[in-house]
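Note that this complex is displayed minus one protein chain, with the remaining chains in position.
By letter and in written order, the chains are A, B and C; residue numbering begins at 1 in each of them.
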């Protein structure tokens, strides 16, 4: 199934602005990030701690909802979902 | 000698907007207020406490300076001084 | 001290007989080294009145506002500040006052704006008379029924 990936600011410079990615049925957000890390140099250390947890200041959204308020990296993806990868915000 | 009197807001409605008043050489602000009180009904209770002190919220200025920072009611007047009588302010 | 800047009429402090432009007051405090502008605009609230009459001791009010402005520039590190206060007869919704301040950062701009406003209310010789169906009434403290006169007299 296809999911839509969006990345912003410094993460956009690593990942590109947006892309559709083919992932297996039942894939989680964690699975998706592993795929992205394996194919984009520099992304791993930018979003993960050494112990494999997501860095505290990195925000991942599924369909504009933070995965913190879903099931985190275990959040299951469905066809057409939009996953956004956000560095620390700095508006205003 | 002549001093110039200005009154504002509710005090203006008692005293009129402005006037020149003839007072004796060496007169103080207190002397001036006594003259005004004796000639304007309602002014006395509006600006003085029963014990004769100026009400706390009444501001008297000589040449745009509060008499609090001069010698209060004992402040001596000179020819051409402007004395202003101000009720509590309410701008903004 | 008041002649150096751009509009409103080249002055940082103004008791205005006519309505004023909010945009001009805000533009007048913008600076390249400022990252923050805070503007307070007081307007005539509909409290069942027909109009509000503002009376000022103009010369003394301008002196006091200038002094308050200088204090705020020094104490809060403001880069610029403009204060315009109306006098005369105003209707519901009309602007009474604008206090516009700029600073490098938002905290100083907020604190400086608030300081100028509170000191203006406490110290500037300006009075308001409400004119309504029930007649006329001088507002004797701060003009705001929620405002505590005792507290209002303290330096905030």
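Here, a contact is a pair of C-beta atoms (placed from the backbone, for glycine too) under 8 Å apart; a residue touches a chain by one contact, two chains touch by 3 or more.
Predicted model only: the values in this text are computed from it and were never measured.
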What are the shown chains in contact with the chain that isn't displayed? A, C
Options C:28, C:81 or C:117, residue touching the unrepresented chain: C:117
Which parts of chain C are in contact with the chain that was left out? 21-23, 26, 30, 32-46, 92-93, 104, 106-107, 109-110, 113-114, 117, 144, 146
Determine and list the chain A residues touching the chain excluded from the picture. 6, 8-10, 12, 57, 59, 61, 64, 84, 86-92
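The rule is short, and it goes like this: only the chains that are shown with their structure count from here on.
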Distance-wise, how many Å sit between the C-alpha centres of chain A and chain B, to the nearest whole number? 74
Centroid of chain A to centroid of chain C, CA atoms only: how many Å? 49
Hey, how far is the Cα centre of chain B from the one of chain C, in Å? 26
By residue number and range, which residues of chain A touch two or more other chains? none
Multi-partner residues in chain C (2 or more other chains touched) are none
